[in-house]
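Removed: one protein chain of the complex. Kept in place: all other protein chains.
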Amino acid sequence: MRLRNLLREPAMRWLRGLIAVLLLLAMTAPALAQTAATAMPAATATPATTQAASAAAPVTGAWAQQNYDTGSTAWMLASTALVMIMMPGLALYYGGIVRKKNFLATMMTSYSALGIICVQWFIFGYMLAFGTSSNPIVQKFIGWDPSRIMMLGLNPITAVTGAPGAPAGGQFPVPETIFNMFQAMFAVITPALIAGSVAERMKFSAWCAFIFLWGTIVYDPLAHFIWGNGWLAQMGAVDFAGGTVVHISSGVSGLVAAIMLGKRAGYPKGNIIQPNSLGLTLTGAGLLWFGWYGFNAGSANAANGLACAAFLNTTIATAMAGLAWNFAEWVHHRRPTTLGIASGFVAGLVAITPACGYVALWSSPIIGFLAGVVCYGGAQLKTIFGYDDALDAFGVHGIGGFLGAMLTGVFASTAINTTAGVIDGHWIQLWYQFCVAGDAVVLAAVGTAVIVFVLDKTIGIRVPEQVEIEGLDFGLHGENGWQVGDIPAPSAVLPSNAI
Amino acid sequence: MRLRNLLREPAMRWLRGLIAVLLLLAMTAPALAQTAATAMPAATATPATTQAASAAAPVTGAWAQQNYDTGSTAWMLASTALVMIMMPGLALYYGGIVRKKNFLATMMTSYSALGIICVQWFIFGYMLAFGTSSNPIVQKFIGWDPSRIMMLGLNPITAVTGAPGAPAGGQFPVPETIFNMFQAMFAVITPALIAGSVAERMKFSAWCAFIFLWGTIVYDPLAHFIWGNGWLAQMGAVDFAGGTVVHISSGVSGLVAAIMLGKRAGYPKGNIIQPNSLGLTLTGAGLLWFGWYGFNAGSANAANGLACAAFLNTTIATAMAGLAWNFAEWVHHRRPTTLGIASGFVAGLVAITPACGYVALWSSPIIGFLAGVVCYGGAQLKTIFGYDDALDAFGVHGIGGFLGAMLTGVFASTAINTTAGVIDGHWIQLWYQFCVAGDAVVLAAVGTAVIVFVLDKTIGIRVPEQVEIEGLDFGLHGENGWQVGDIPAPSAVLPSNAI
Amino acid sequence: MRLRNLLREPAMRWLRGLIAVLLLLAMTAPALAQTAATAMPAATATPATTQAASAAAPVTGAWAQQNYDTGSTAWMLASTALVMIMMPGLALYYGGIVRKKNFLATMMTSYSALGIICVQWFIFGYMLAFGTSSNPIVQKFIGWDPSRIMMLGLNPITAVTGAPGAPAGGQFPVPETIFNMFQAMFAVITPALIAGSVAERMKFSAWCAFIFLWGTIVYDPLAHFIWGNGWLAQMGAVDFAGGTVVHISSGVSGLVAAIMLGKRAGYPKGNIIQPNSLGLTLTGAGLLWFGWYGFNAGSANAANGLACAAFLNTTIATAMAGLAWNFAEWVHHRRPTTLGIASGFVAGLVAITPACGYVALWSSPIIGFLAGVVCYGGAQLKTIFGYDDALDAFGVHGIGGFLGAMLTGVFASTAINTTAGVIDGHWIQLWYQFCVAGDAVVLAAVGTAVIVFVLDKTIGIRVPEQVEIEGLDFGLHGENGWQVGDIPAPSAVLPSNAI
Amino acid sequence: MKLIIAIIQPHRLEAVKQALSNVEVFRLTVSDVQGYGRQKGHTEYFRGKELQVNLIRKVRLDIAVNEAFVKPTIDAIVQSARSGPGGKGQIGDGKIFMLPLENVIRVSDGTQGGEAI
Amino acid sequence: MKLIIAIIQPHRLEAVKQALSNVEVFRLTVSDVQGYGRQKGHTEYFRGKELQVNLIRKVRLDIAVNEAFVKPTIDAIVQSARSGPGGKGQIGDGKIFMLPLENVIRVSDGTQGGEAI
Partner (left out) sequence: MKLIIAIIQPHRLEAVKQALSNVEVFRLTVSDVQGYGRQKGHTEYFRGKELQVNLIRKVRLDIAVNEAFVKPTIDAIVQSARSGPGGKGQIGDGKIFMLPLENVIRVSDGTQGGEAI
């Protein structure tokens, strides 16, 4: 088709915009970079823990400076890779639960988030969330720092970041580039989780536009409030690895989007919920757990005792939550399912996320047990209220995230970190936690409603009925996830030179 | 169903017990924690390698203490995550080999082990294996240290652990919490391996009870004997990463359990051994190899030269064992199979496990070659003796582990570690190795026989015949791993706004 | 069959040779090791960054020496594991694209490369690539250093390696054993990539022989030229993580091999290109991206700022390339496919590979965008020229690698590393880059042509037509990747003691 | 007795089953088939290359009925299997074949003939 | 000549094949089908929600036989396909349909009729 016509298509607006911004930035980049670098040479560079360098070859200039801790840098590099593998993990986890005809399209929600949000984050998302505004009022609500647009003003060798909000982390700075990437992966997975609520019926173009806008309007400010030293952080609320920023926000947004999209054709009757491959779902859950170690223990931003404590809390709560979900199933219908243990693991991971770097070690199995049982209940809500939260993004992430945020206020202990909770007699912490959770609920709900409304009125959010019936794999992507036929038919003994 | 009736069900006994213990501990936890923490404030804290801390923000109190090495801590964090991914890997590896109808149930054996053993380990398993008993006689056989029950008496910031038995490791302590988690994953995978012998016919409730008891009665003491400074360690026997503790014990237990369970219906006739998805098995083997780097190189407990040497030995032995298995197949029936190379890789990993931190680098391909050929032979034994070791847990892990333990005594070199073997003229090491291997055989065989016998007489160990015929996926979990039908039928060109 | 007859089979020649070499080496190893160790006791040992060791237990002798940085060692251990997981990833990526009947055989190309090349590398490949020849003329072209044959002359505790060609890396040496293993994985994946061009028709014996010879004749010298301080490095050409050594060489070799092998039966007509499981392909692409962090950021050989910058460049270029490929599809045929985003990600990873440790951060989305669009075009070339590059190894790796090598010359910046490119006004760098890329093209093309020609005349390179029709899974390996039938038929409610 | 074989669109299966039970036909056998007929196949994409998929997924129903049920069964299928807007029917909606059936035997008790259907 | 179509339980396939070879019927074609009949479906679970699966997996056998073999074939199937305790037969064990077959042609040599079966 003619390129000119194509560029007039409404569905391509976002891509056109993205490319325009990108090219513009690319062209002005060298100039801008120089200015920025001059203007703020050591913006975030905090020299620390310099080891005596007696290297074989003498190195000079910037290269000789080592103002970061190599051990913590090693862990943050590994952690960021671990969080990245959560996207393929999520794709398998979600992809295995939907029907065969929507397998690829569901996986695609995670992969497209990787593409779109990484680029958004690099261009301006990181700045919005973690930039330091010179104006303290602005800083309460959003980050604004031109040197962090496309990282133009960042010296990749000397700029370092200590752990925000982690007391022991400040000792071990890491290069800011890896901190940026670590946080980028958080920004990616959060909207990708929403796909669980809107699965099997959302248009791909609408999905792409949605996550781009949602990341900008909902995620970046929310991350700033708590982790970018915004108003919630200043108040005293804590969220170690994203119970509110990631899970409440995605779960609640999923619920709102699911209601606005409407139910899938045939819901709740029919065999609409027959998973196409639970083996892949289990594998996805395994990859999620694996990657979540980067997510949670990496949130210490250092290879320190806090990271190790977070690791332990994550493991025990997750294991316990899997057992608890299976236990709830046993009580309910006498079949501990494999989807159940996988869902329980995810529920446990969600609930321990805000808590893992704050709560006493002995409380992790309790948090896990509650997460498993409560989220099992959460997954039943849709039957009662009649919305179609297809893969239970709200039931597990929304509810589990809320539970975790509150339990952080209960079990936070100064034996682990600097924040005290109810068990240390610090009751006000519960109120702070309620604020942070409530704030995430409100911001996510309103932001999502606005975005979905706008998209619905412009490019449309739901696939045509024909596509829904025939499957999104073919309808959206012109492909099929599962093939029929074509299995080979070996028929005879082969000649000996065949191999 | 009525909750009261449910709680009377025999199958639920273990869950009830678990919950009771847990709640009890949770309630007494804060009090206990305080006592323990007071009583033994610096139980394992050995201040070491303190780096000069010149962090931006002054940190005080416990947080200013850094008595661990961040580089080694980074590697132990990563290693523990790597060992965790072995469970999803094992699930795919085993799951791909069984028949379609038992796919999920087989995967579930690994996932349930993750849930159950992590919790068992946290509550008392770690204490039994690695606690230091005040009584030196008791210490020879079991760990006993109330401060390590649910980690109640552990200061997560200051308690550190050097590498047990690794000479160079002592330089680089890591927080004890991550050491605990690293060892937890070993405790998980060992019983999960046994599933390979009892696949396609064991009841799920019996499986859950079995691994809980087996972990407590067999694994924890065995780990204590060798790694917890018990009697075998005191004698001089070595096992770097678990050839005896993990592989001999699981392989032999698998053999005993398989014989006690009886053969699968139709064995050895019929197409009972037609793997449902070797592609997943290959992927599982790949994940196992990947995770095994954490298992083996992580067993140095530090990011040191020993870890790197163990990494190299692991790689070369594994690669060679895959080739050797394919070679054996070629000689035997002229078809180098994909299951063969995967099995060979696993055999190589098993055999190099006890050896990797002790043997000379040049010996690793020899160990690998022997592992591949011998374990191929091991997999044929069941045809000769007529037991049904469904997925060859004994043939590969039992025999490969024994081979590796003995070859460690042959190739151990003081160029790598402090233990000398036959190539260094230290013949007695072979005897030590035989002791440790033999001890594992006896303890595993007796322990397993007792547990299986008791379970058989109480809740029963084998699924009803109907379930075995119709498949464990549905029979045990009410699910199906593979779906028929439901592939979409795209029929026409779509409207342009469909995407 | 009789062993004697078997050993006369032509197809077994390579295995016989391998075993012979291995046994020979094994027998002479202890003697050789001693000589080598005496002759060059500290060949590569450069003491650096020794931390004050105040370990609990005093350690003496070699064990007390710590001449490496634990943080960087931790990252290199993790990186090497990450590169290893690329092989299972590649197996899924390629395996999912072929037809059902060739699924396992295609996966097997990656797994067999792991087996064969790891062993080749350990025996002499590492020496050829990274050994330092005493003769400076020889050193320009090949490594030669008997102490590195089977690592016989290497002290695993004290030998360390700084980062070759990475200015900041020299500060942080790591044990040479892990450097060896890191590079081993590069040597494995490069020939494995070639499988994409020759898929669905090459004999397995020919494949095994091919990669063994190709690794020795093409890969090892090429790696030496650039990374082993050979003539290209001396000239000033740079290749951070293998754009030329890995991707141009494998892509071009794939093209040559594909042409020499001929087209698959039925190509280009028929449904020869119907992927059997794009879900697995997506998962493979995810694992590739994940592992590529080890590949690229690990190429800094240290956990330093350069590694972090390479990590960032890798992420952004990859994400952008996935979007760009989808964008090209949208323009071309209005369907952004899932295979498209996966292919785009791989194209971005390929193009950023040589660049990631040299180019300015802001240039990464530009490199990514060009990679996505150009490689999409590259995949169309085969339709125009009529060769059968089955899975586009040339279209993506050959073309993407070339693009990346040239763009490195454009965007290299002294803000990141010591090499300046066109944006810094250093135009000659483009010429250096063209030399290195051109050299890889020539060496790969000639080397591959010679090897394939010889193999064709001896053992034959193509499977019999019957095997091609009935599928390589059964024809080569006696297995089937996909099963028909055997899905369970649960029929009734089960007795309550069934679980 | 007749054996009625119907080839229909997969997504009409539920509707057809419903319609059949309305005329009291409760037993049938379903299988997955691929069709090739007047209806054109569809185009999938592989890295920019078009891939013609001309075998289209259909569902096949085998229904053994006594004479009295033949017409109701066929009518029920014809009406419920149509997929066009307003139930008008369109290309690809399928075919029904009617074959003579000489005998039916129920396995469980050995009953033969019409009452075994 | 007749074409005998039998719908049986998947797990009885081996037994039926055995019984057929006892009466010297060595050729048949097997396919996977899903059945819908007197037998109730089963319940699967999805996060606590019940999921009624009412199409049950069956195996279909197509066997072309000469007249003399019709009765032995049917008898063999009826006896070996029963799954109940003591071979009594139970709901879901299946059906056998007998159709007239007008001709058979062997592809490999073009032989027609009874001897080609």
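Letters A, B, C, D and E name the chains as they come in the text, with residue numbers starting at 1 for each one.
We adopt the following convention: a contact is a pair of C-beta atoms (placed from the backbone, for glycine too) under 8 Å apart; a residue touches a chain by one contact, two chains touch by 3 or more.
Owing to the predicted nature of the structure, the values given are computational and were not obtained by experimental measurement.
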Residue among E:V30, E:V53 or E:I91 that touches the chain left out of view: E:V30
Residues of chain C in contact with the chain not shown: 270, 469-470, 474, 478-480, 484-485
Interface residues of chain E (partner: the chain not displayed): 3, 17, 26-32, 62, 64, 99-110, 116
Hidden partner interface residues of chain D, rising order: 2, 5-8, 31-38, 55, 58, 60, 74, 77-78, 81-82, 84, 89-100
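Note that only the chains that are shown with their structure count from here on.
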Reference chain A; chain at largest CA-centroid distance: E
Pair exhibiting more inter-chain C-beta contacts, C-D or D-E: D-E
Chain centre separation (chain D, chain E; CA means) in Å: 20
Intercentroid distance (Cα basis), chain D paired with chain A, Å: 46
Multi-partner residues of chain B (each touching 2 or more other chains): 51, 69-72, 74-75, 78, 204, 303, 334-336, 470, 474, 476, 478-480, 482, 484-485, 487-492, 496, 499
Multi-chain contact sites of chain E, meaning residues that touch two or more partners: 11, 32, 34, 42-45, 55, 57-58, 92
